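The complex appears here without one of its protein chains, the remainder shown in place.
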Amino acid sequence: MSDITDTQGSWLSEDDIGTMRGKMPIVYINAIPVLTDDLGVVTHVGLLLRLGADGEVNREIVSGRILYGERVRDALLRHCEKDLGPLALPRIPASPQPFTVVEYFPNPDITGFYDPRQHAVSLAYIVEVTGDCEPNQDALDLVWLRPDEVLSPTVAEELSAGHERLVRTALGHVGRLT
Amino acid sequence: MSDITDTQGSWLSEDDIGTMRGKMPIVYINAIPVLTDDLGVVTHVGLLLRLGADGEVNREIVSGRILYGERVRDALLRHCEKDLGPLALPRIPASPQPFTVVEYFPNPDITGFYDPRQHAVSLAYIVEVTGDCEPNQDALDLVWLRPDEVLSPTVAEELSAGHERLVRTALGHVGRLT
Amino acid sequence: MSDITDTQGSWLSEDDIGTMRGKMPIVYINAIPVLTDDLGVVTHVGLLLRLGADGEVNREIVSGRILYGERVRDALLRHCEKDLGPLALPRIPASPQPFTVVEYFPNPDITGFYDPRQHAVSLAYIVEVTGDCEPNQDALDLVWLRPDEVLSPTVAEELSAGHERLVRTALGHVGRLT
Partner (left out) sequence: MSDITDTQGSWLSEDDIGTMRGKMPIVYINAIPVLTDDLGVVTHVGLLLRLGADGEVNREIVSGRILYGERVRDALLRHCEKDLGPLALPRIPASPQPFTVVEYFPNPDITGFYDPRQHAVSLAYIVEVTGDCEPNQDALDLVWLRPDEVLSPTVAEELSAGHERLVRTALGHVGRLT
């Protein structure tokens, strides 16, 4: 989960956020970008390709902090635009009910969702994308994959931090497990 | 709930459907048409105005049978197009999970949702409308109302068959009760 | 899906139900029996072992028709008691919202959920079981399996009619995919 943009956008210094990360859970959003057909059937899932610190390529979903004073839906829109570009036209869900809540811990054994930096409680939403995506510099590319491709072992392996499980949960929620 | 079009579109005679209505529950969909802003906030709910058998004006939501061989999402699209017109561009939800299930009985005391003709089990969805609505001849008009207007006693009174309760449940689901 | 008991319990003759099955969708419930710990974590999923017509052993979840005049929650309780025994003490969910809706068709290509006899629309619920299960004569046995065991290829293979996919969707919903 990258949130370089977050800390620039808020008035928290890097020191502040570092201190807090060791003291309380941080609120996040996760968004699974999808394409749908005219009947609402999910045809493709969007995964970001990002270069890891160690030079290896990772696949990721949209992810980031909710800032002080920001509504969940503002955070969803901001992170989708940050990761998918300004013309992605994401459709933010009408209901605030997430399809699941993901809990990331520095200890990978608690939930299997791992974040070495922090304890994060993340609200996960499906977001239909209706425009054109242009990932920013941070991300190498955005790839649209069919549900069966997303579930393939090769792709699954490149999804880190338990995101592979989250994507399967999302596909279950939209009735597209294969 | 009017489904004149249903029985024409399927190969069930009026006799057949009449017989079955007394013997088994009939599967329905209910759709609450809504308008949303760029952040997904529901700004308006669409209610159909329909002339009752007794000449009085009733407000209704989109409603109708699922036909043999038809998927839930096909039925949702068909009934939205039937009631809202061919240019309504309804966005059928990606997830098959309804926000609630409504049970209509000929006996109004069981659930409070009443249908003198049948026992119907109805899957209820929020459907965002992105095009132009032109209700068909059956319906007099489609009126878009703000959440606070929908919840006003005057409007509530004109919503029949427990639909007023269903609309409030829908507004709760999208975080728009006032 | 076995519903011998259903047709005995209702006043539909075998002929009637046979006729209707070819003319309209039939409303079903599916229940995934689970055991939970004190914190609500699903520790085990209950699968029924049933002898197929061809003598082979199949694993199944709780499944059956909603009868005319019966509420969804009455049907859930009735089928759980039928399949799990009278002392199972299933906890019927407070919310009528199913975690998913499964659509079974005689044509296996439409949704992948297959029922040669009928088009069924099934509301699927997680049901926590708190008592002692004694499957009836129809079922050979009820086996409680951990989530990782349920997801193993051996078990998956013995789950028919798309139930393997449904069980994975259920495990995703309760945050227990591995």
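Lettered A, B and C in written order, each chain numbered from 1.
We take it that contacts are C-beta pairs under 8 Å (C-beta built on N, C-alpha and C of every residue); 3 or more make two chains touch, one makes a residue touch a chain.
Keep in mind the model is a prediction, meaning the values are calculated, not measured.
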Options B:22, B:52, B:112 or B:131, residue touching the unrepresented chain: B:112
Residue among C:46, C:64 or C:96 that touches the chain left out of view: C:96
Touching residue (missing chain; options A:123, A:142, A:159 or A:174): A:123
Touching residues on chain A - with respect to the absent chain: 11-12, 16-17, 20, 22-27, 65-72, 95-101, 103, 105, 110-111, 119, 121, 123
Residues in chain B touching the chain absent from view: 100-101, 111-112, 165, 168-169, 172-173, 175, 177-178
Residues belonging to chain C that touch the chain removed from view: 34, 36, 38-42, 71, 73-74, 76-77, 91-97, 99, 126, 128, 173-175
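Going forward, only the chains that are shown with their structure count from here on.
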Intercentroid distance (Cα basis), chain C paired with chain B, Å: 28
Chain A-chain C separation of Cα centroids, rounded to whole Å: 33
Multi-partner residues of chain C (at least 2 other chains): 100-101, 111
